[in-house]
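For this view, one protein chain was removed and the others were kept in their places.
After this line comes chain A, so read on.
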Amino acid sequence: MTFHVELDEPRCVASGQCAVVAPDVFDQRDDDGVAVILDESPADDLLDDVREAVAICPAAALRLVEG
């Protein structure tokens, strides 16, 4: 089963929390801090961190979807 990370960019408030809890999957753009997805289909061992990033995103801008 594979998972796919989605970012609803207009919602992102650049808090950077995803880049703190899942630094292998998320980064922040240099000029305004908006989230950048580094790895759209993260490996299984990263999924717990990604789920936490999705859960704590203050703008509810992240989703982890199957497939």
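Here is the rule we use: a contact is a pair of C-beta atoms (placed from the backbone, for glycine too) under 8 Å apart; a residue touches a chain by one contact, two chains touch by 3 or more; residues count from 1.
Definition applied: contacts and distances are computed from a predicted model.
Its record in UniProt calls the unshown chain "Cytochrome P450", which is the match among "2Fe-2S iron-sulfur cluster binding domain-containing protein", "Diol dehydratase reactivase alpha subunit", "Polar amino acid transport system permease protein" or "Cytochrome P450".
In the complete complex, the residue from A:Val5, A:Val21 or A:Val50 that touches the missing chain is A:Val21.
Chain A meets the missing chain through residues 10-17, 19-21, 28, 30-34, 52, 55-56, 58-60.
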